[in-house]
Every structure is written in C-alpha cells, then in structure tokens.
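Have a look at the structure below before the remarks.
Let's look at chain A:
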Amino acid sequence: QDASGNVLTLVSEQTTTFVRNFNPFGQTSARYTTLDFMYEPLVVFNRLKANEPNFRLAESYELADDLKSITFVLREGLMWSDGESLDADDVIFTYDYITKFPALDFISVSALLESVEKVDDRTVTFHLKEPNSLIANTIVGMPIVPEHVWADVADPVTFANENPVGSGPMTEITRFTPQVYEQCRNPHYWDAENLKVDCLRMPQLADNPQVLSALAEGTLDWATSFIPDIDNTFVAKDPEHHHYWFTPSSLVSLQMSMTTPDENNRKAFTDVNFRRALSQLIDRQTIVDIAGYGYPLVNDDPAALGELYASFANPEVDAQFGQYGQFDLEAGIAALDAAGYVDADGDGFRDNPDGTPITIDFMVPNGWTDWIDAVQISIESLSEAGLNVKMSTPEAAVWTQNLIDGTYSMTLNALASAANPYFPYIRSFNPNDFGKSRFTAPHWENAELSDLLAQYTQTKDADEAKALMDQAQLIVAENLPIVPIYNSPAFYQYNTSRFTGWADAENPKYSPVVSNANPARLLQLLDLDPVAAE
Partner candidate 1 sequence: MTTPVLSVRNLNIDYVGSEADFHAVKNVSFDIAPGEFFGLAGESGCGKSTIAFAVSRLHRPPALIRTGSEILVGGRNVLDLSDEELRKFRWREVAMVFQSAMNSLNPVLTIETQFYDVLRAHGPISRADARARATELLKLVDIAPERLDSYPHQCSGGMRQRIVIAICLALNPKLLIMDEPTTALDVVVQREILQRIDVLRKKLGFAVLFITHDLGLMVQVSDRIGIMLEGELVEVNDAQTIYRRPQHAYTKKLWASMPKLRGEQTRVEASS
Partner candidate 2 sequence: MSDPILALDNVSKVFGRADKPVYAARAVSFALYPGRTLALVGESGSGKTTAARLIMREYTPDEGRLMFRGAPLGKADSKALRDYRSSLQMVFQDPFSSLNPTHTIRYHLERPLKLHQRGLTAAQRQAAIVELLERVKLDPKLIMPKFPHELSGGQRQRISIARALAVNPQVIVADEPTSMLDVSVRQGILNLLNDMKAELKLALLYITHDIATARYVADDIMVMYAGQIVEWGAVDKVLDDPRHPYTRLLLSAVPDPDRRFDDIRFADELGRIEEIRQQAALAQPEVSQVGENHFFRPMPA
Partner candidate 3 sequence: MAFLLRRLAFYLAAFLVAATINFFLPRLMPGDPIQIMFASAGSELSLENLNALKLTFGFIDAPLHEQYFAYLKSVFTGDLGRSIKYFPLPVTELLGRALIWTVGLMGIATVISFTLGSFLGIFAAWRRGRAVDSVISLGAIFSSSVPAVVVSLIMLFIFGYTLRWFPNGYAANPLIDPAWNWQYISSVLYHGTLPMLTLVFVLTGGFAVTMRNNMINLLGEDYIVMARAKGLSDNNVMLWYAARNALLPTVSSLAIAIGTILGGSLVTEVVFNYPGLGNTLYQAIIARDYPVIQGQLLIMTAAMLVSNFVVDLSYVLLDPRLKKA
C-alpha cells in the first residue's frame, strides 16, 4: 500500500483508453467514477430494502400531501472539495442550468418540474407539473454541481471538467494517464469519519477477459464484469479472498409487437391464448443455464415482476396465472392446438385459426451474444412446437428503431431495474410513450391499467398503493403482454485480501455493484475497511 494511504483498485468501466472527462452530465463520456464518488447524490435509495432512503447531502425530504411538490433539506456545513460552501443556491443553479442546456438533462427530469424554489440556504422546494409520489427517486439522479465553477463554463456539454470540484468522498485526481487514473479523498468531505479508503485506482482494462485475468491475479479489489464459469476461473484461484455475489437486475423478456405490419402475425400476437402458449414454450431454465452461465434468475412471474420486486408480489397472480410462466412443452403445444393454431396448409408450420400463415422474425441486436444464444434456445422449442420462427440480427440501431416503431415481429427486450414496479409498468405500457421509447415495444395498452398506474403515483397511502399495485399485476398477468424470461444479474466481484466490509448474500445490505448505474455503491465504499497491514 502506498505511503499516502490505502488504495482500492476497482473497475467500473471497460475501455481501451482513458480520457480525462469528469463532466457529471456526460453520460457516455465521463469516467464512471464521476457520479456518486465525486458528486454525491442528495439521497441514496436502497433498492434491496424497499427503497429505504439513505440521506447523503440531504438530511431529509418531504413530499407534499398533494404530491405536487417536494422539499429537500441539505445538511449543515456542507462544503465543496475546494472549500467553498455547498448550499441551496448550488441546487437551484444546477436545475436552472439543465433547463438552460437541455442536453445536460440526461434523466429528463426538467420536463417534470414546474419550478425550483429556494426556501432558505439549506432548503429547496421542487414544484411538479403533475402529482407524483415517486418524484424523489428521479430527482436524486441528477448530480448537484458547484455554481462557482459551472457558472463560468461556456459550453457545459463539451466541457471535460478535468479538475473536478465535487461533493463526494473521492474528488482529487492525483494521477491520470490513458492507462490508469487515481482518485483520492475529498479534503472537505462531510462524512470523512466514515471513509476509510484513501484512494481509488482505476486501471484501464478493455474487456471481460482482461478484467478476469486481473481479478484472477488478485490485483482488483472491486469489479463488475461478466466472467464465464466464475467459480473455476475466479473463485478457485483464491477461495479465501475471491468472492462474488450476483443480484437480480434488469428484466429480459420476450416481446411481440401488437402493431406489427404483418397482419397475420398480428392476429396471433394480439390473441392472449397465443401469448400464453408461447410463454409455456420458453425453456427459461435452459436459457439461464446455457445462455447465461446460470447467473441470471429465472423470471416466471406472469406479472413480470419476479424476484426483483418480490416484496410487491400479489400471491393471487401465481394462483391464477402461474402456469403461464412455467415451461411446459406439452401444455404449450396443447394450448396452441386448442386455440386453433394448427398446420392448415401442410407446410409443416402452424397457422392462424383462419388458415393464414404465421412467420415470425425473432429480432435481436447483432453482437449481443447472450441474447442471441437465448433466442436460439427459444427458437428450438418454438420450432419443436411447430411455429415458424427465424432469428435475425440487425444492427442495434435498427433494432432500436423497430422496437420504437413497433414494426418488428418478435424480440427480446430489457428493462432496467427500478425502485418500484410502477416504473417497469409505466415504462412498458404508457401509450403516451408509444413511438418514443423502445420500452413500449409491445405497443400494448390497457385503459384500466393506465388508470391504476396514474392513481398509484397520486396516493401517499401505503395500503391503497398496495391494492392498486396488486390489481395492476393481475391485469398484466392475465393479458401477458410481455413474456418474462429472466432477470439478468448485476455482476459484482470483490477481493477481501485488502478490504473488508463487503455486502454479500449473507448480508445483503444494499446493492454493491460498482457500475455507474448504482448509487448504492457509495454506501459500499463508505463501509469498506482496509485490512490492517501485517
């Protein structure tokens, strides 16, 4: 360990070269240790504990009863890493700033806001356009930047922010080369007493195999990477210190376009019996085992929530519709027969009950190999059941466009995990988003569901919310607009030889994944303790 203190070596992004860019608004271009570690969120919600808030820069927040405003109170005595004080003005400045430069608003939050109001030096109130019970989740996603630095930046979109002034625990860049950079303690960090790590070191590693070899050699303390056959290739190298823990993350589901241009396919896709039979023909376990190396978690919840949102689950769903989430080749075939999907023209493939042919193009982006494998495995059983399904692998961009437009036939689609099942539902089934987002790819709408979801954001009452969500789940499960397959894992590998305090399966205190989509990584960093030098 360095004379300067202990150093934690981590990999949160894979790249062939490092570019000095710590612009927290630059989603694709900033270094992945910018958010959370440099720019601390107001609050970190712990998804693993039903969204329990961990207050960071804010010491509290309060949602108005009419759900049309939310007020955050900052901690006392907060300072930027250059010693300037951090107060409500900086928050106000940040939100004005992203309104002025819409390109900065990478979470599209300003669209939800009516105005941002300074109550006092530590208090800020956000006025919303619509009542929204979940707004806190969104607002904390936007980093707060220091006014005294950013006010002078002429073009914040291209600004590289090479010498960041931040609020988080690690703000000082002590070394930067295209191959490695180091980020050390913020001298003015408010929570310094909880911070035992002195520096973060980010070596440049280009791909999974390289991360694997660094992990296997024991040079990395913290990583998030897909590693094939992890028990053999990583853990076995040093079983005492090499560990991993995969938590369920984004949902991967099979989707069909209800508006697909081929009218014959459309007939089948809009028939719930067809969708249910199809769901029964998907061998989820095999897909998980083979395409996913056993890492993902099967999602056989017809309401598409699964393990990730287990605390929200409505037991009725499983009782009524559970069988439609289970792989059962015979049952699937029988269901197709029963619904009249038989081979009418004798070409060896099943046709619509009216005799028109079904020819499905199963689209998956080129290069997404685990998905390609999953599709190939799915096609095997679908073909066995007599359906005419072929895979195509267009460019990701083309695929995205097709999903947005609903012009594809069948595909796999992923939906990021969120704090609340409201988010997957609203993202997938909000008719206002049709043609705008690939998450609405099924182009399936249900007025009753929309209504329930709208009510959901406008109630503060927990029981009422639960009732609404239970009802929503039943509707989704009954109609099966998307066919869940699995939740992909969030990869997390760690090494206990230099630091302890890691979250793991025994102590699932929060999600410890170090990727930049997980603010809870900040909590993990603060929990780490260096192993005393011998």
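Basically, a contact is a pair of C-beta atoms (placed from the backbone, for glycine too) under 8 Å apart; a residue touches a chain by one contact, two chains touch by 3 or more; residues count from 1.
Per the selection procedure, all candidates are chains of the complex that A comes from, given by their letters.
Keep in mind that this is a model prediction, so the values were computed, not measured.
Novice: Would you mind flagging which of 1, 2 or 3 touches chain A in the complex?
Specialist: The touching one is 3.
Novice: Which residues of chain A touch candidate 3 in their complex?
Specialist: For chain A paired with candidate 3, touching residues are 15-17, 19, 21, 26-29, 101-103, 105-106, 108, 111, 155, 157-160, 175, 177-180, 203-207, 209-210, 213, 219, 367, 395-398, 400-401, 436-437.
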